[in-house]
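All protein chains but one are shown at their positions in the complex.
This part shows subunit A:
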Amino acid sequence: MAEQKTVLTPIPGVFYRKPAPDKDVYVKEGDAVKTGDVIALVEVMKNFYEIKAETEGVLAQFFVEDEDLLDAGQEIAVIIEQ
């Protein structure tokens, strides 16, 4: 059976799914991701922290919307391992 892995943000901040406002999202729901792929950004005090996939699989769902405010440790997405 496929294993589910939740992606957490280690830091608080503002959530972004795109590298820049005029760019496409890093990854769409349902897309395959590899370990180390950037899936989102968290803006913390004018710095951008990359959230990376820590496993290979399909990014099934994001739990937060673009520009949502995140707490440290909050669940942001789930990856289903293949």
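Some notes on this structure:
Criterion: a contact is a pair of C-beta atoms (placed from the backbone, for glycine too) under 8 Å apart; a residue touches a chain by one contact, two chains touch by 3 or more; residues count from 1.
The working rule: contacts and distances are computed from a predicted model.
Missing chain, UniProt name from the options "biotin carboxylase", "ABC transporter ATP-binding protein", "Cytochrome aa3 subunit 2" or "Peptide/nickel transport system permease protein": "biotin carboxylase".
Which of A:25, A:44 or A:78 touches the hidden chain is settled by the complete complex: it is A:44. On the side of subunit A, touch with the chain left out of the figure occurs at residues 11-14, 20-22, 43-47, 67, 69.
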